[in-house]
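Got a structure for you, questions after.
Excluded from the complex is one protein chain; the other protein chains are retained at their positions.
Right after this comes chain A.
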Amino acid sequence: MTNPRLALLFVAPALLFLIAVLGWPLVQAVILSFQNVGVIGTEGEWIGFDNYAAVLGGSNFWRALGRSLLWVVANAIVQTAVALGVALILHQKFPGVRVARTWIILTWIVPTVVVVIIWRWLLSTSGGMVNPLLIQAGIIQRPIGFFATRESAMTTLVLINSWRWFPFVALMMLAGLTRIPSDLYEAARIDGATAWKRFTRITWPLLQPTLMMLGVVGTLLSFNVFDVIWLLTAGGPSQATQTLPVLIYETAFKGYRLSEAATVSVLTSLLLMGFALLATRAMTASEEAR
């Protein structure tokens, strides 16, 4: 149908809504980052690039950025590995496969606070299931506090967040798998290719576009994770799990340094936008090369 006036009429409500609720606040965030507002609701004055100089000159931002990168990479590795195995299994035919494909996403549809309670309880030193199981298996001697040390807190958070997200990633991979023509596998089988060969020569290369797409979307999604971290460790112990979103929240709503938080926000968005831009460009380039 070609009726530009009507089309714009259809698009306008959603567009105006997004401009008002996302676009305008985005502009405000930039404005705030050039002022010195402390507590929410108070007035500030223009101070130019002072906030940027302070944030980039201090160590908090860089440390949080490092943790965010670690967080994104660790989550990507764990989730991709587990999700690929799960997707390959769900790609098979077996009784109940449709039920399995639907309900696998259970961990993703419950509120984060439920995920938090599940794991706080299972990992707790009194009554939790995980410590006794690990002791029985001979892996540890005494119950361990999973959120007690810097390294274990980060590792545990990555594993819990991956538990929440791997089914989502697996479904996306499954969608990519179903797109691979089945006659390729038939032909390979007739030629006597082993299962491993079929995986490395057909599945893996043809899954690349899906993996690239997931790499971009997944990076943005895990970068933004806030509630799991906040509710389980609040960024601790001693800032070991304070990623950029946690730093922004703490600076604005615990430290009452609104402009400084806005500055970190703007820097974070620039980083993510740059990443998204480069990644999508690389993706289109590799698609054209195909």
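Following the convention adopted for this analysis, a residue touches a chain if its C-beta (ideal position, glycine included) is under 8 Å from a C-beta of that chain, and two chains touch if they have at least 3 such contacts; residues count from 1.
The rule is simple: contacts and distances are computed from a predicted model.
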Options "Maltose/maltodextrin transport system permease protein MalG", "Ribulose bisphosphate carboxylase small subunit", "Aspartate carbamoyltransferase" or "Ring-1,2-phenylacetyl-CoA epoxidase subunit PaaC": UniProt name of the undisplayed chain: "Maltose/maltodextrin transport system permease protein MalG"
Per the touch definition above, residue among A:A53, A:V113, A:A187 or A:L278 touching the missing chain: A:V113
Candidates A:R150, A:R179 or A:R281 - the one touching the absent chain: A:R179
Omitted-chain contact residue, chosen from A:I40, A:A137 or A:A285: A:I40
Hidden partner chain, residues of chain A it touches: 1-4, 6-8, 10-11, 13-15, 17-18, 21-29, 32, 40-41, 85-86, 89, 92, 94, 98, 100-114, 116-122, 124, 126-129, 132, 163, 167-168, 171-172, 174-176, 179, 189, 195, 210, 213, 220, 223-224, 226-227, 230-231, 245, 248-249, 252-253, 258, 261-262, 265-266, 268-269, 272-273, 276
